[in-house]
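Worksheet: the structure to be examined is printed underneath.
For this depiction, one protein chain was excluded, whereas all remaining protein chains were kept in their positions.
For reference, chains read A and B in written order, and residue numbers begin at 1 within each chain.
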Amino acid sequence: MESPRSPPPPKPFTALEHSTDAKFHLLLACTGSVATIKLPLIASTLSERYGNTLSIHVILTSSAAKFLQNPFNIEGVHRVWTDDDEWSFPHNKSGTWERGDPVLHIELRRWADMMVIAPLSANSMAKVVGGLCDNLLLSVARAWDTTVQPGSAGKKIIVAPAMNTAMWNHPVTAQHIATLEKWEWMEVLRPVEKTLACGDIGAGAMREWQDIVALVEENSGLSLSS
Amino acid sequence: MESPRSPPPPKPFTALEHSTDAKFHLLLACTGSVATIKLPLIASTLSERYGNTLSIHVILTSSAAKFLQNPFNIEGVHRVWTDDDEWSFPHNKSGTWERGDPVLHIELRRWADMMVIAPLSANSMAKVVGGLCDNLLLSVARAWDTTVQPGSAGKKIIVAPAMNTAMWNHPVTAQHIATLEKWEWMEVLRPVEKTLACGDIGAGAMREWQDIVALVEENSGLSLSS
Partner (left out) sequence: MESPRSPPPPKPFTALEHSTDAKFHLLLACTGSVATIKLPLIASTLSERYGNTLSIHVILTSSAAKFLQNPFNIEGVHRVWTDDDEWSFPHNKSGTWERGDPVLHIELRRWADMMVIAPLSANSMAKVVGGLCDNLLLSVARAWDTTVQPGSAGKKIIVAPAMNTAMWNHPVTAQHIATLEKWEWMEVLRPVEKTLACGDIGAGAMREWQDIVALVEENSGLSLSS
């Protein structure tokens, strides 16, 4: 599976450059679930409400990108990152990583005040829980700063699992959710558990995108008056 | 690794279309083990015996396809699915998934009366146990309907692990097998444990393909008289 390619940056992205922009840095990440189609709504709503005080970057897995018709053109989003960006070193003569070069997943983790993975697919949930990190999104999650400094609340990762009802009912799901909920820096927005007549749609569906927006507002200190 | 590509369907596959064909729906799945070369034997034997009452679909991982010289032309098989099919939406204008489109791994799970993963590689076994599902085969297994309705036996997944003796003896194998055997919807056909002189071939080898055919017959209610 190949992920779409964004134009190479003229110089590498570093967290330091943006450390004094006085904005809340929101890293919105999507995985390969149908609920990825809600990304433009979440991004545009937050951006309209907090335009001047909020900066939104997006990470897409290669599966997630397949749900968007214009993955690199999402209203309200400052930058969209995909796996290729992690390995792109156009500022270098060698084209491979050189000593001193920034490492993208580390820079993004430093840059981000909060990460939201919505939707979180069954597959990516399993990988986060197992500590696997074979793509950019998972590398940011694996490299998250989980040590809380005294006097600080720490940075959060909010996850919104989204999957088919049968996937949700599979016994591994409960184990994975239990692990995620045990990790203090994680906030799990459990799926809505409405069981529909057809039996298959319902439990497992991602929480309403408005709930996700509200949780971001609550946890970020952003508010309409800011 | 690229998987071979089947011709795009004129309209998407749905379980509903086939729900009244009065056939037993067998989903034969193969992973990247040498034992995949037994697939044609299993498929043709079952098809010869139960031609009119049996419909066979196949799923290949990209590694499995490398063991077959004509992966898309297997006697007795109605359709061969690979990873690309999951993401192919030729009936759409956008070419990406659109609201209302069927989701292939869900349709295949609904269609199937039974799934047989033979051979099951060490790698795919680990992913099934861990809940990972980064390909079509694994997504069907992850989305399997594991809730048994009252009065129903539930649908089964039969797995036939196949691996090198040393892989079989590695301590993670026993843990994985134990988990699979705990899951009521799983039937594990343990490898034959004949240890050969050379020490390396033997334990871990896939059960005889005739045993797999027999187990399918036993669990499916198919029989020569039907």
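List of remarks:
Convention: a residue touches a chain if its C-beta (ideal position, glycine included) is under 8 Å from a C-beta of that chain, and two chains touch if they have at least 3 such contacts.
Not measured: the values here are computed from a predicted model.
In the complete complex, the hidden chain is touched by one of B:Ala15, B:Leu41, B:Val103 or B:Ala126, namely B:Ala126.
From the options A:Trp81, A:Trp144 or A:Trp168, the residue with contact to the unseen chain in the full assembly is A:Trp144.
Within chain A, the residues in touch with the undisplayed chain are 83, 87, 94, 96-97, 99, 103, 106, 109-110, 130-134, 138-139, 142-147, 183. Where chain B meets the missing chain, the touching residues are 1, 34, 37, 63, 66-69, 122-123, 125-127, 130, 132, 164, 166-167, 169-173, 175-176, 200.
Here, only the chains that are shown with their structure count from here on.
Computed from the mean C-alpha positions, the centre of chain A lies at a distance of 33 Å from the centre of chain B.
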